[in-house]
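So that we are looking at the same thing, I have put the structure below in structure tokens.
Here the complex is missing a single protein chain, while all its other protein chains stay put.
A, B and C label the chains in the order they appear, each numbered from 1.
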Amino acid sequence: MTAGDAALEEAAPVRARRASPVVAAALAAAAIVLGGVFAGAVQSTLLMTLLTQAIITAILATGVGFLIRQNGVVSFGHAAFYGMACYTIALAMRHGVMPIEAAILLALVLPTALAFALGLVIVRIPGVAFSMLTLAVGQALYEFATKARHATGGDDGLTVNLPARVFGVSTSLFQDPHAMFVVSWAVLALVVLALAAVAASPFGRLTAAIRENEERARFIGYATVLPRVLVLTLSAFVVAIAGVLFTLYNAFVSPDVLHWSLSGSALIMAIIGGPRLIWGPAFGAIIFFFAKDMAGDVTEHWQAIIGVILIVVMLLLPVGLGGALARLWRRGAGHG
Amino acid sequence: MLVQVLNGLVYGGLLYIVSVGLVLIFGLRRIVNFAHGSLFMIGAYVGFSVAAMGGFWGAVLVAALVLALAGALLDVTVLRPLQREDPIVTVLVTFGLLLVLENFAQFVWGKDFLKMPVPAMLSGSVSIFGESFPAYRLLVIAVAAAVALGLSVWLRVSRIGLYVRASSADPLTTAMQGVNTDRVSVVVVALGAGLAGLSGTISAPLLALSPSMGSYILIESFIVVVVGGLGSFVGAFVAAMVIGQVHNFGLVYVPWAATMIPFLLMVAVLIWRPTGIAGSHV
Amino acid sequence: MADGFAIEGIDITRSFGGFFALKGISIAVPPGEIRGLIGPNGAGKSTLIDVLSGRADRWTGTVRMFGDDIGALPAHQRRRAGLARSFQRTNVFADLTVVDQLEIAARAAETPNVEEIMAELSLTALAGKRAADISYGDQRRLDLALALIGRPRILLLDEPAAGLSIGESLELAHNLKDLVARWKVTVLLVEHDMEVVFSICDRITVLHLGELLAEGTPDEIRGIPEVVTAYLGSSV
Partner (left out) sequence: MRTSIWLACAVVGAGAVASGPAVSQEALKIGVPTALTGTYAGLGNEAVRAVEFAAEQVNAKGGVAGRKVEIKTLDSEAKPEVARKQAEKLALEGYKILTGTIASGEGLAMAPMLARWDAIYVSTINKSDKLTGESCGPRVFRVNKQDAQDAAVVKPWLAKRKEGKWAIMAADIAWGRDSGRSFVEAAKAGKKQIVAELYSPFGTNDFAPFIQEIKSSGAEGLWVALAGRDAINFATQAKEFGILDKIFVAGVSFVTDNTVKALGPISKGVWGIINYSSTLDTPANKAFVEAWKKKYNGDEPTNFEGETYMGMQVIFQAVERAKSVKPMNVAKAMHGGTFDTILGKLKIRAEDHQIVAPNFFGYIGERDGKLRPIITETISAETATPAPTGTCKMAAF
């Protein structure tokens, strides 16, 4: 076949982009070193604490975005997994039932397990119904946390009594903006790379195929429920990581960490950043965080500013900032 | 007991008027309108301002009209240009609108709570089977019934209504029937927003006015819309009435679970029968 | 393999609310045959394919594949057992490249022959393109490739030539006939294009309003007056 040779050329770059683990590891190492250098160079504690919080939020948004990217559904309830991680640590520390390391592990396991169990029931549900379902589950949990005030302190929240050392490292390090910036940045870098690897893996491509056309995926021989459940589980796991970092950094939780408005913010960030890219939601989160912070600095009418930005960005760049940026980049690379 | 049932009807009726606007917009545009609570809130404020000058009935009329106009504007400037994008983009735009409208209300009407008095002619009580019941609450029930009746007649009789019903059931097929979707959707979104304005003014004599008041009703109306089977008008009516009763009796008899019941109901309905909603994508 | 049929549907009934889509239909296709399934709209052709492939719910009867009862198996397990199908409306993964989706399908079919199937269905030149970006005719061939990858033992085709020009349909039909013959695939083909059906099928089953009207070779079918008047008209 004569077309074959030409086609191989076409096909070649497509296959080359399948990530190699070495490149990924090198990228991760480079990102982490860069973060360390940055933290060393920047003196301002204020900037570092804002960045740290922005990055923890970015991890949250990355989890929400991954679900959109791989399953094509939008969750209005991921705060449930985030908040569950926070409260797991808070309650474990309050009752002194286990060492902090075990509590952190549990804080990662519980939301992930919940997502898995929930997923078996809810991933079949399409579109708006899924969004509303996650909203309902999240709010039910929020109401529960508010009601169970003997355990959770209700709306007053809970101070988390962290021990002096976590994983053998002084706890104060997790609460120092410079150190925590490096930690959370490294986690974000690893999460993004790991998710990119998952997305490029056979599993990632399968879930993308299921997202595109679940029925056809079944008729080429795949059970489609479990892969979708696993994507939801993975996204909840990422979100739980963010919850753990948040709790370590803040040493305080309140029911707000379960509220739908947090899920909504994470969603806004993911969409603004562009959920088709693995790093899009994190990018959107950092932009959104600082936009809100700056607007709040300038005026008490920050809400209107954020609202207008949101409307304008969505009207002009429905693919998200990250998507637009990636397009520009590709165009630039194409010309050069 | 009877009074409690009546109270459930009042609250259910109020929820219905708010929610049915959401149903209208969802049925046609497949959009979950997060700004709907804000439209309700702006309706209450507009009603408040007009009532201070022109009396209660004028306020109801003006608020509904102003919001209907705003709805038409919303459809033309936002929903229409975005109809080819992923619906989540539009949902986020309505979220942005929510933020802007709250801020707008805060700017215009201030941060303090405001209160609209009950119209004088309805401030008394009526005796029902020996129990006194506020006359104004009966008005709320009456308005809800009138809206439900008017809407169902309109949906059955008018051409646009026919289209809306068809579109709510199956948007794809209807789009292929060659109806002027844009013209229809202006009318429908305006009507939905107008009903939000109406419900805002109607509830103003019962509720404290604050820029964030929309958020206290938004999620509850979502519940109504979902339990009713997203896009279903009869379903929304039934769901609003059920939620109204569940709300009232729940608070009294199972206070510890009352706020969770509507959410659990929503989960149950979605898991049991997601098909009413299947095929729709956020 | 007691009775020697590749795919067999026995006494299949499917109804909803008083309306019978299928009324006790039985059909049996021996290995290696290309069987045509024709009938007017609403005859139950697609429904029968759906029941056999595991897409339909709420039906009664028995489905056997090489003698094994597969009626309780979900769709993906039937595919893994060697029963593939295509769809009436093009049903590919719009946002994935041609090669990507074929690779995904190849993994399920536990076959490395992505290159082979692309070559067989003239898709090689399109490997790196998104399915959404290729022509309709190419999409139909991709659809077919997704069904044929891994050389299934049985292929159920639901109007593979729908929407193609006459020239394209015939080319596709003969491409297909050649391929299934070489790969020894048993085929059950639903198709409106009678020229395609009569030129490639070994035998033809005619359905009418959910019931079996006739069955036979193309020549036999042409000779049945009821079929000609009720369905074929004077065109064949």
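Quick note on the criterion: a contact is a pair of C-beta atoms (placed from the backbone, for glycine too) under 8 Å apart; a residue touches a chain by one contact, two chains touch by 3 or more.
As the structure is a prediction and not an experimental result, all values here were calculated from the model.
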item	value
Visible chains in contact with the missing one	A, B
Contact with the hidden chain (one of B:K111, B:R156 or B:R183)	B:K111
Candidate in contact with the missing chain, chosen from A:L50, A:L190 or A:A291	A:L50
Missing-chain contacts mapped onto chain A	36-37, 39-41, 43, 45-46, 48-50, 53, 146-147, 149, 153-157, 159, 170, 172-173, 175-176, 178-179, 250-252, 254, 256-257, 293, 296-297, 300, 302-303
Touch list for chain B against the chain that is not drawn	3-4, 7, 10-11, 14, 102-103, 106, 110-115, 117-118, 125, 132, 134, 136-137, 203, 205-213, 216-217, 220, 247-249, 251-252, 255, 258-259
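Everything below uses one rule, namely that only the chains that are shown with their structure count from here on.
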item	value
Far-end chain from chain B, centres as C-alpha averages	C
Chain centre separation in whole Å, for chain B relative to chain A (CA means)	33
Rounded Å distance, chain A centre to chain C centre (Cα mean)	43
For chain B paired with chain C, centre-to-centre distance based on mean C-alpha positions, whole Å	49
For chain B, residues that touch 2 or more chains besides their own	none
List of chain A residues in touch with chain B within their complex	68, 73-74, 121-122, 124-133, 135-137, 139-140, 143-144, 147, 260, 264, 267-268, 271-272, 301, 303-304, 306-311, 314-315, 318
Chain C residues touching chain A - in the complex, by the definition given at the top	53, 55, 74-76, 79-80, 84-85, 87, 91-97, 99-101, 103-105, 107-109, 118-119, 122, 124-129, 146-147, 149
Footprint of chain A on chain B - complex, ascending	26, 30, 32, 78, 81-82, 85-86, 88-93, 95-100, 102-104, 106-107, 219, 222-223, 226, 230, 256, 259-260, 263-264, 266-267, 270-271, 274, 277-282
